[in-house]
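Written below as structure tokens is the structure these notes are about.
One chain of protein is taken out of this complex; the other chains stay put.
Naming follows writing order (A, B and C), and every chain is counted from residue 1.
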Amino acid sequence: MLTMLFDALLGLGLVVAALGALWSRDLFRAVVLFIVFGLLVALAWIRLQAPDVALAEAAIGAGLTGALLLDAIGHLRRTPHPEES
Amino acid sequence: MNRARAYASVALSVGMAVMLGSAVLTREFPPFDLAVDLAEGIPRSGVAHPITAVLLQFRSYDTLLEIAVLLVAVVVALALRDPTPADESSPESVILDSVINTPVLTSLTMTLLPLMTMTAVYLLWAGAFQPGGAFQAGAVLAALGVLWRVSGRRTGPFAANRWSHVALLAGFAGFLAAATTTLLFGRPLLAWPSSYAGVIIVAIETVLTVSIGISLLGLFASAPAPGDERV
Amino acid sequence: MSAELWYALVGVVLVAAAFGAFMAHTHLLRRLLAFNIMGTGCFLILVGLAQHKRAPDPIPQALVLTGIVVAVASTALALILFRRWFAATGRTTLPEEDDV
Partner (left out) sequence: MTEAFVGASLLPLAIVVPLVWAVLALVRPRRRPTFLVLPGLVSWVTICAGLWWYTSRLGVLTHVLGAWPEPLGIALRADGLGSTMALLTSVIGSACALYRLWTPIDADASEAQRWFWPLFFMLGAALNAVWLAADLFNMYVGLELLGLSAVGLVAISGRANALAAALRYLFAALLGSLAYLLGVALLYAAYGSLALSSLAALAAPDTITYVALALITAGLCLKTALFPLHAWLPPAHGVSLTPVSALLSALVVKASFVMLLRIMVGVGVTIISPSLAQGLGALGAGAIVWGGWQALRHAELKMLVAHSTVAQLGYLFVGMALLLSGSAPELAWDGLMLQLVAHALAKSAMFLASGTLIAAVGSSRVTDLSGVSRHMPLALFAFGLSGVSLMGLPPSGGFSAKWLLLQSALASGQWHWAVALIGGGALTAGYVFRVLSASFKQGTGDKFDRTPLGWDLVSLLLAAGAIVVGVVATGPLAVLRIGAPVAGVTP
């Protein structure tokens, strides 16, 4: 019962985080939500009994991709081309 | 975002959801289970952990091509930042721009450095019989490198020097050599004799870990920085 | 409903939402986010559906590991091109496509 509740909440959380990452007005917030999304997916992989994928997702999917995207946004913000928030 | 575009987006989403959802919900049970073949193959694979066995035995060719994909991404990264000889006097300035130099982060990195290195080694070793392996270990190494770089070190592991170049190529080149050598003995590509398979796989995973770490870090570190407008 | 099927369905919703966003956005970073979320949804479908009413299947899990590395390589490549493009033109979208 408890695990079912956990699954339900996690699934919901995944969709909410994804929608936030996809449609948030602020690009920085979108990327942060994407990293949150990656960490939540790692939990989902553990529930799917895939600890290897969970490890890779947390390190690469959330961590490295997140770092790359944050770095790119920082680059956009520092450069004097005020095109996009 | 104009209204028409938003409606079109919703329509595309709904269409995709209906299509995929109907496929997922009507799926019948598959006629056979590959897991049975897999369980029979594991004892001959030289590793105990099934995922590692799939990645470096049953579908090792996929992994070989995948490392090539990673290498191509790094090559393009290098090509597009490529410092011309004239620029080599100040390669650090490119990096320093993306640095967030804070004392907390610096001391954190110093603490994490041994810890993460140990984690990477552990993951690599564990991959033989439980979750872990070259990719996870390589990712931890790369994360370490990213921290190292972000905390303001100039001599990062991906300073464009000869050693990082060697480490970058070693994984793919070593894997390719190990894959091809079997042909000389009249065996198929990647068909390592089962008595040596365990050793060979550990060796490949070790070089791959370093190469994957360096490649992932290279993708991070060689992104062109602001002010670098040579196009 | 098994947990596996549930996560496969979550994957369906993720792919669908991200596909719509991919087509709607012109900002290349937003498209890249959508691509990554779509990929993750695809991986959830691959593993979840294969394991539905079955023991954990290492094969799709290994495929997903491969897929994650390919995805990060593609993302990094896209970001490098994007930053070059931005440095050269100051644009965050492709030519002929208006800003959002």
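Keep this in mind: a residue touches a chain if its C-beta (ideal position, glycine included) is under 8 Å from a C-beta of that chain, and two chains touch if they have at least 3 such contacts.
In this text the structure is predicted, and so the values were computed from the model without any measurement.
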Missing chain: touched chains present in the view: B, C
Hidden-chain contact residue, picked from the options B:A8, B:A48 or B:L80: B:L80
Full-complex contact with the absent chain, from C:A3, C:I45 or C:I68: C:I45
Touch list for chain C against the chain that is not drawn: 15, 22, 28, 31, 35, 38-39, 42-43, 45-46, 49-50, 52, 60, 63, 66-67, 70, 73-74, 77-78, 81-82, 84-85, 88-89, 94-95
Touching residues (missing chain, whole complex) on chain B: 19-20, 22-24, 26-28, 30-34, 37-38, 41, 57-62, 65-66, 68-69, 71-73, 75-76, 78-80, 82, 84, 169, 172-173, 176, 179-180, 183, 186-192, 231
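Keep in mind that, in the parts below, only the chains that are shown with their structure count from here on.
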Topology of the chain contact graph, where touching chains are joined (line, ring, star, complete, other): complete
Between B-C and A-B, the pair with more C-beta contacts: B-C
Computed distance of Cα centres, chain C from chain A, in Å: 11
Distance from chain B to chain A - Cα centre to Cα centre, in angstrom: 19
Distance between the centres, which are taken as Cα means, of chain C and chain B, whole angstrom: 17
Set of chain B residues in contact with two or more other chains: 51, 135, 216, 219-220, 223, 226
Multi-chain contact sites of chain A, meaning residues that touch two or more partners: 52, 56, 60, 64, 68, 72, 75, 79
Interface residues, chain A side, partner chain C - complex: 3-4, 7-8, 11, 14-15, 18-19, 21-23, 27, 30-31, 34, 37-38, 41, 44-45, 47-50, 52-53, 56-57, 60-61, 64-65, 68-69, 72-73, 75-76, 79, 81, 83-84
Complex contact set, residues of chain B against chain A: 51, 97-98, 123, 131-133, 135-136, 139-140, 142-143, 146, 216, 219-220, 223, 225-226
Chain A-touching residues of chain C, taken from the complex the two chains share: 3-4, 6-7, 9-10, 13-14, 17-18, 21, 27, 29-30, 32-34, 36-37, 40, 43-44, 47-48, 51, 56, 61-62, 64-65, 68-69, 71-72, 75-76, 79, 82-83, 86-87, 90-92, 99-100
